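With one protein chain held back, the other chains of the complex are shown just where they sit.
For chain A:
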Amino acid sequence: MLEESREELMRFMLLFSRQGKLRLQKWYLATSDKERKKMVRELMQVVLARKPKMCSFLEWRDLKVVYKRYASLYFCCAIEGQDNELITLELIHRYVELLDKYFGSVCELDIIFNFEKAYFILDEFLMGGDVQDTSKKSVLKAIEQADLLQEEDESPRSVLEEMGLA
C-alpha cells in the first residue's frame, strides 16, 4: 500500500475497558493476527497508564493515537501523523452518540452483547477508515432499515439472545 503524506486514513479503531478487556476492534489496513495482538496489548498499556486531563493525543510507533474515555470504555483511534486529531476526536464522539441513540443510553454491556450491532453501526459510519456519512439521521436510518429486514427474516430476537437460549 502506498502511503501518502496528506492522506486521511485511520489505521484501526479499538474499544477497550478500564480493566484492559478488548470490546471491539476494527482494522483498516491489513495486519497479521500476531501483529494485531501485539499492538493491542502495547497500546492498551500506554493508554490505560495515562492520567485524566492529559492530552487526548499521543504519538505511538509511527502513528498518532487519539483516544477518549466514556464511562468505563476507552475509544481509541490510530491515525497517521498528518491527520486532523480534533476531527478524529469528534468522530469518536459521533460514534458514541450513534451507539447511544441506537441502544438508548449505551453501556459497555450493550456493546458486549450486541457486538454485531456495534459493528454494523460503525460500518455505516466509517468505511475503510474514512467517514461515509456524518449525518446521525442517515446512519441510524440505514441501521433501522436493516433491523426491519431482520424482522422480516425471522422473529425479532437478538442474535445473542438466540445464542443464549440455544
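Odds and ends about this structure:
One rule holds for everything that comes next: a residue touches a chain if its C-beta (ideal position, glycine included) is under 8 Å from a C-beta of that chain, and two chains touch if they have at least 3 such contacts; residues count from 1.
We adopt the following convention: contacts and distances are computed from a predicted model.
Remark: of the listed names "AP-2 complex subunit alpha", "F-box and leucine-rich repeat protein 3a", "Eukaryotic translation initiation factor 3 subunit K" or "Kv channel-interacting protein 4", the one matching the undisplayed chain in UniProt is "AP-2 complex subunit alpha". Interface with the hidden chain, as seen from chain A, comprises residues 1-9, 17, 19, 21-26, 30, 32-33, 53-59, 62, 71-72, 81, 84-87, 89-91, 93-94, 105-110, 112-113, 115-116, 119-120, 123, 127-138, 142, 145-146, 149-150, 152-154, 159-166.
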